[in-house]
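Let me begin by presenting the structure, written as structure tokens, before commenting on it.
For this depiction, one protein chain was excluded, whereas all remaining protein chains were kept in their positions.
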Amino acid sequence: MEFANPFALIILTALSALVLAFILTSTGGRELFIRRVPGVDAIDEVVGRAVELGRPILFSVGLGGIDITTLQAITVIGHVAKIAARFRNRVIVPVVDPMAIPVIEEVQRESYASERAEEAFNPEDIRFLSGEQFAYAAGVVGIMHRERVGATFFFGNFAAEALVMAESGQQVGAVQIASTPDSNQIPFFLATCDYVIIGEEYYAVTALMSRDPVLRGSLIGQDYVKVILLLLIVLGFTLTTIMGPGHFLAKWFAGSGG
Amino acid sequence: MSPALLRLLARSRSIDRRWIALATVLMLAAPLIWRIPLTMVPFPATVKLKTTIDAVPENKLIIVAVDWDSATKGECQPLTAAVIDYLLKNNKKFALFGFIPQGPELAQRLTEELARKYPGKTYGKDWVNWGYRPNVMNTLIAMMNDVPGTLKTDIRKNDLSKDPLTQMVPNLKEAGLLYHVSGTALFKSYLQFCAGVPLANAVTAVMGPEQYPYLQSGQTKGLLVGLGGAAQFEAVGDFKDETGAKGGEGYKGMGSQSLGHLLVMALIVLGNLGVWAQRRLDETTPPPDDEPSETPIDDQGEAA
Amino acid sequence: MTFSPASVDTMVMLVAVVSTLAILSVVYRENAFYRLFEHLFVGVATGFGIFVTWRDALSENFWQPLSHGSWYVIIPMLVSLLFYTVMIPKYAWMSRFLISILFGLGAGATFRGFATEVFPQVKSSFLSVVPRAATEAGAAVSTGQALNNIVFLGTLICVMVYFFFSFRHDNKIVTKTARTGRWLLMIAFGATFGSTVMARFSLLIDRIRFLLESGTAMGHWFR
Partner (left out) sequence: MPQGASSTPYPPGLLQDWFATHVFCPLHGVAFVAAIIATVVAFVAILAGLQSLGSGARRRLTMACTFVAGLFYLLAFVLTPGNKASGTAVIGGKACAFRADITWDTAPDPTPQGPPVDDKDKPWQPPKPKTRTLKGAVELTPAEKVKGEPQPGVDILPIEGTQNADGTWDLKLAVDETPVALTRTGRSYALAWTGGSGTLTFRAGIPLNRVKGYEQPLGTFMIIMGGFTIFLGLINLVMLHGKVLLGARRGWHNSLAFFIGLVGMTVFGLWQLQLPALEAGQPVPLAHAGYKLFFDGLLKPLQSTTFALLGFFIVSAAYRAFRIRSTEAALMTIVAFVVMLGQVPMGQALTAWIPADGPFGWLRIETITNWLLTTPNTAATRGILFGSVTGGFALSLRVWLSLERGSYFGKEF
């Protein structure tokens, strides 16, 4: 679709309004309920394990450039770096997109500073390995072995290199936690990692970690967006069942999609 | 079960990775040296691709978008070869094109090789190669309005506004079919920017399951998945290789695939049996001190 | 200085075989030979990145227009300098300023992405759960297909419910649906796993074929 038609416009406006409304409710002071996601509870524990072993942490943000997915991962880096800084531990972040370096460096510096551990922060721990997928993976595997990392985090967009890295992490005995919104690599993370945060839970991580009202509100808003999609689907298939496939709702969606 | 057998089984859960690698190489290499006669049953998605290609009228150009490079060549090349061979055989005219630097160049070599099988098939008359272009979004948006004006020249620096094949697609919507082969998520860009263009695609097997929603919604009008997809298409398209045997590039790999798959399944079963046996042993006898850990930690930093 | 095509091809094949074996040697154990070629790979890949950036991005969009008098193409070049401010702490905020704008652009594009990605998927979920005769708008739905459609919609709903975060899982229906959803997700992951095995082997088969073929070619030299 090159241009939005009125139906698409209405839907998009309604969905945006829903998310914003819940953000407002939440920042207004109302405590909103969010269920627990097991992998998220494990983040602190995983960092702790690396500290116990006295080994550095490796945090891979995957293949994404500076985009929304990577941004989310970077927020998690901030959280992980903060706990690591408390124990003067290192967080090595290999990246595939040089544009991400300044952002991650900034975030890490801030985290270490907030724990008054500036001296433990080494900007060289944020490493550009290569813009090329497997050169990157080979580099990450190399770091895992050379630095003998104690914990690995895989947060972001991953492709085929995921298994190479996760299996290597398992070999060096690192505690591993993975999260990706893309379903392709989840089975391999399920097989090689100790904790896996699946699909959309990826976006819930920050809300659960920080207890920030904006993020919590937004997460609830997201839920209601999906409820609307679900209701539209239920209405749609009910109409199709009763009236046949040529009903008005199908036409609206057909006019707006593809 | 006797304790000796249990112990043997328990040990089978920690076979050295090097033996596994050796077994893998043997299983994959053997059928390449001694071919096994096999039959491939096609999936409906494969048959649908053939029907879609057959339905493209003579005066419409088929675009083969080759978004792969040497990294996924093992899968994408057979997927591209199967369809290009079929197009050449059935006198369909096509254009090659891609957003990955190596793609169109590798596809050109492949097409030249395949064209030798069919006398009279020449570059410029039966196919044209538009080459590689950077910037997916801009190029696709522009091509939706004007193909020759956007691309300007082919890989041989010929003016596309005078190319008879390119004249068949003044804009992308006029294409008979756009067949996209890739191991990347680039197909999503086509879905997003090429509304109204008939699309079909082939992906590496990893991405296969993820593509089925687009097949169900009709956004893709035919789907090949991995080397098996290539072999299936060869089965549907009634391919014969140089020795007269059934199939082509895809078929050649299917013997290795079969043995490789069996190996993986056998190892999963073995690994689980080992764990089960160990548990049985632990229940009866206290664990010895030199118990190997289930996931050996390699402190020497060996092996990647 | 020129070379005969045959000698170049031979050299290239030899180097390719050595590179292939060097990388494969890691399967036995991590070794100096592998590490050398790993570093060479990073270097070559980065070099190729520079070469491609020049050939496909900068030469056509920057250098050629500039040499034809288009002075304004230096604006994006100057703006890109903002990225480099990260190296000077005093000005580092400017890199964040630029990146925020890029995020903003990305955020704006999401609206279109949402409509093109989600809407056709919603529409194609409008399936009939009872058998129907063919109409102008669609093909007939057989009893088998209707059952299939029920499974399809059931799966979709369960998986969507699994991903709800704001519903307390103390309600039996919600808990059961979400659990079923997780199981159904495992089916999808299993399918991906099964499919991926084929993908990985294909690439290895390709390399084994390469080694077998070049082995045959080299065999001829020694005969």
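So that you can tell them apart, the chains are marked A, B and C in the order they are listed, and the count of residues begins at 1 in each.
Definition applied: a residue touches a chain if its C-beta (ideal position, glycine included) is under 8 Å from a C-beta of that chain, and two chains touch if they have at least 3 such contacts.
The shown structure was predicted, so the numbers you read here are calculated from the model rather than taken from an experiment.
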item	value
From A:Pro56, A:Gly156, A:Pro181 or A:Gly244, residue that would touch the chain that is not displayed	A:Pro181
Sole residue of B:Met40, B:Leu151, B:Ala202 or B:Ala277 that reaches the chain not shown, by the stated touch rule	B:Met40
Selected from C:Met94, C:Ala146 or C:Val174 as touching the chain missing from the view	C:Met94
Interface with the unshown chain - residue positions in chain B	15, 17, 20-21, 23-24, 28, 38-41, 43-45, 69-74, 134-135, 137-138, 141-142, 145-146, 148-149, 159, 161, 170, 205, 208-210, 212-213, 215-216, 225-226, 228, 231, 254-255, 257-265, 267-268, 270-272, 275, 295
Where the unshown chain meets chain A, residue by residue	2-4, 9, 12, 15-16, 19-20, 23, 68-69, 71-72, 74-75, 77-79, 97-99, 101-103, 106-107, 110-111, 124, 127-132, 134-135, 137-138, 160, 163-164, 166-167, 170, 181-183, 187-188, 190-192, 198-200, 202-204, 206, 210, 212, 214-215, 218-219, 221-222, 225-226, 229
Absent-chain interface as seen on chain C, which is shown	1-5, 8, 11-17, 19-20, 23-24, 26-27, 35-51, 53-55, 57-59, 61-62, 64-65, 68-81, 83-84, 91, 93-94, 96-97, 100-115, 117-118, 121, 125, 148, 151-156, 158-160, 162-163, 181-191, 193-198, 200-201, 203-207, 210
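Keep in mind that, in the parts below, only the chains that are shown with their structure count from here on.
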item	value
By mean Cα position, the chain sitting nearest the middle	C
Farthest chain relative to chain A (centres taken as mean CA coordinates)	B
Contact-richer chain pair (by C-beta pairs counted) among A-B and B-C	B-C
Distance from chain B to chain A - Cα centre to Cα centre, in angstrom	29
Rounded Å distance between chain B and chain C, as computed from the means of their C-alpha atoms	14
Residues of chain A whose C-beta touches two or more other chains	1, 134, 138, 142, 145, 160, 183-184, 258
For chain C, residues contacting two or more additional chains	30, 112, 116, 120, 123, 188, 192, 196, 199-200
Residues of chain B that touch chain C when the two form their complex	17-18, 21, 24-25, 28-29, 32-33, 71-75, 77-78, 101, 132-134, 188, 191-192, 195, 204-206, 208-210, 213, 216-219, 225-228, 253, 256-257, 260-261, 264, 301-304
Interface residues, chain C side, partner chain B - complex	26-30, 34, 52, 56-57, 112-113, 116-117, 120-121, 123-124, 188, 191-192, 195-209, 212
Chain A - residues contacting chain C, complex	1, 4, 8, 11-12, 15, 32-35, 37, 66-68, 71, 99, 101-103, 105-106, 129-132, 134-135, 138-139, 142, 145, 160, 183-184, 186-188, 190-191, 198-201, 204, 219-220, 222-224, 226-227, 229-230, 232-234, 236-237, 239-241, 244-247, 249-250, 253-254, 256-258
